[in-house]
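Right after this comes subunit A.
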Amino acid sequence: MKAERKRNTGQELFRACLHNKAALISGLIILLIILLSTFAPLFTHYDETGQDLMNRLMPPGNGHLFGTDELGRDVFTRILYGTRVSLLIALLPTALAAALGTALGICAASFRGATDFIIMRLADIMLSIPGMLFAMVVLYTLGGSLASVVISLILIEWGETARVVRSVTLKLRESEFVEASVSAGAGGLHVMIWHILPNLLPTIIVLFTLNIPASILSESALSFLGIGIQPPQVSLGLMTGASRQYLFQMPWLALAPAGMIMVIVLSFHFFGDALRDILDPGRRTA
Partner candidate 1 sequence: MSDILLEIKNLTVSVRNGKSDIPIVKGVNIEIQRGEIVGLVGESGCGKSMTARSVMGILPGPARKSGEILWHEPDGTVTDLTGLSEKALRDMCGLRIGMVFQEPMTSLNPMMRIGDQVAEVLRIHKLVRNREEAREKVIRLLKEVGIEEPALRYRSYPHELSGGMRQRVMIAMAMIGEPGLLIADEPTTALDVTIEAQILRLIRQMCVSRHMSALVITHNMGVVSALCDRVYVMYMGRIMERASTGQLFANPLHPYTRGLLSSLPRIGKNPEYLTTIPGNIPEAGREPVGCEFCLRCSDDERRCFFERPSEIETDEGHYVSCFMCQRV
Partner candidate 2 sequence: MKGLLARMFGVVIVLIGVIALIFIMLWVIPGDPATVLLNDHVSQANIDRLTQSMGLDKSLPEQFFGYMKGILTGDFGSSYFMQQPVLSLILENFPYTLRLTLLAIAFSWTLGIASGVISAVCHEHFLDYLFRGTAVLGISVPVFMVALFLQYLFYYRFSLLPLTYDGSFVSLILPAVALGWNSAGSVARLMRSELMEQLDAPYIDTAKAKGLTYKKAVLAHALRNAAPSVITLMALQLSGMLSGAVITESVFSIPGLGQLALTAVQTRDMPLLQGTVIFTALLIAVGNILADMINTMLDPRLRTE
C-alpha cells in the first residue's frame, strides 16, 4: 500500500513535468542530447580517436560538420563522445554525493553528539576550500583521470548536502507528525524510513539538480586546464583547452565544444529550476 502511494507520487511528478512548459522543453533537449551521444555511431561514421593527418585543421564542411582538429579528428564526432563524459559527470558523482551527503546528514541529525560534531566539522572543512583547488589536491594525489575527477567531485559536493539534510532532518524530527508517530509507538528506524525520508526527498532533489550544472562546469574546467580527464579519452573541456591555440584562426574548434557544454548546462539548469517549481510551488524562483 505504501509502495503504491510512492509510485503514484512518481507518476504525479512525471505528469506535472509534462504540464510545465519549461520542464517539458528542457527535458526533451536533455533526452535528445542523451540519445545523440548514446547512439553516436549512428550519427557519424568517424571514429572519435581516429586520426587523419592528411586532413588536419579542416574548416567546417566536406563531410565534417565542425571541421577537424589538429590531428585530423572529426570535431562533431568528438563532441558527441565528449558529451557522454559530460552526462556521466552530470549524474554519477552528483548522485553519489547526494547519497553520501544524505546518509551523513541523517547520521549527524540522528546520533548528535560526537558523530554530529565530526561530520559537520568535516563538511565545514570541505566547504571552506575552493572546489577547484581541492580538486587539484585530489588530482595531484590520484593523477588525472575520469575516476579521479568523479572522486574529487563527490568529495566537494557531499558537504553542502549533508549540512542541509541535517538541518531539515532536525526540523522534521521536531514536527508534529513525527512526534505523533513516535508517541504511537513507532521505532526510530520506522520513523526515519516512512516519515522523515519521504519528506527529505524534495530537499535532496533540489540539491541534486543544483549540483548537476556545477559538476559539469567543474569537470570541463579541470579538463580544460589539462589536469582532469587525460587524452586519448574525450572530454568537451579538454577539446576546448587543446584548441585554444587556434582560437583566432579557427574559433569553432574551441567554441563548438564549449558551446555544447553551455547547452548541456543550460538544459539541466532549466530542468532543475522547473522541477523545483513543481516540487515547491509556493517558492518563487528567479
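FYI, a residue touches a chain if its C-beta (ideal position, glycine included) is under 8 Å from a C-beta of that chain, and two chains touch if they have at least 3 such contacts; residues count from 1.
Regarding selection, all candidates are chains of the complex that A comes from, given by their letters.
Note that the coordinates shown come from a computational prediction; the quantities given were computed from them, not determined experimentally.
Of the numbered chains 1 or 2, all belong to the complex, but just one touches subunit A: 2. Of all residues in subunit A, only 121-122, 124-125, 127-134, 136-141, 213, 217, 220-221, 224-227, 237, 240-241, 244, 247-248, 251, 254-255, 258-259, 261-262, 265-266, 269-270, 284-286 touch candidate 2 in the complex they form.
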